[in-house]
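Here the complex is missing a single protein chain, while all its other protein chains stay put.
Then we have chain A:
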């Protein structure tokens, strides 16, 4: 099919009541590492693939591994001036100033190379590799519950990794969603694997991340080759609220994550369950009426963002059937 016909055809198919979505074939893929310079799995995988990329090649596909924050990687720190993974909004991408933060300049360069965000020539798919100090296992991050392509990919990855669990975290929310590095692509995929301390490279965590990417790329190849994926449902955890540590008047933390909540990412939290432990040994309990599923429990980088954990709720999403529009 010629390019100038793909767009309107895609639109036409989305508008019909047909249960199969025709999606443009995926041609350009990027794999980002080092968006946070001290999250080492992605850093070392990308550096390895830049030297030897055989493992990430699939026929008909251009896959580019890329280090997004090289100065932070060199210093083994999360960021130099500001968090790169929060500045891909139109305001920052459009800033024209003498003295802008390093990460904002980097974001503009990345947007030029792999975007522009929202345009037809933006990369089709970006995998953004992250680690967390939280016990989240191999989590896939979904930005938009309407993206059938990504939901089908996640369904495929989850099946491939089963019985190992692969939670899907939906960050779609009016004010909690943030402008990620990967959001410049048509299909943004976050891969968050933990627990791993900042500045540490664990073989088991690297291996888990590597498997997720392998299955993600396999999905793209199979999709491009014309396979039809029937409609499917996936269970996701949708973000509803961030919870900060209890603090005193001077903003000091006065209670910490309770041992019963520590490491219990994705496990149900019910009313009355312990959440925090004060210096004096008192337990602060969860007071909400309905069950929530906490995640990002005790993430090192979130102390400064005033986030002890986030609350999610379980939601079942349905993805429409999917096929490449060129098949």
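Worth a mention:
We take it that a contact is a pair of C-beta atoms (placed from the backbone, for glycine too) under 8 Å apart; a residue touches a chain by one contact, two chains touch by 3 or more; residues count from 1.
The rule is short, and it goes like this: contacts and distances are computed from a predicted model.
Per UniProt, the protein behind the absent chain is "N-acyl-aromatic-L-amino acid amidohydrolase"; the candidates were "AP complex subunit sigma", "N-acyl-aromatic-L-amino acid amidohydrolase", "Dynein light chain roadblock" or "DNA repair protein RAD51 homolog 3".
In the complete complex, the hidden chain is touched by one of A:206, A:220 or A:292, namely A:206. Considering the whole complex, the residue from A:118, A:197, A:230 or A:268 that touches the absent chain is A:197.
Listed here are the chain A residues that touch the chain not shown: 44-45, 47-48, 52, 76, 133, 195-204, 206-207, 252-253, 256-259, 262, 277, 279, 298-301, 303-304.
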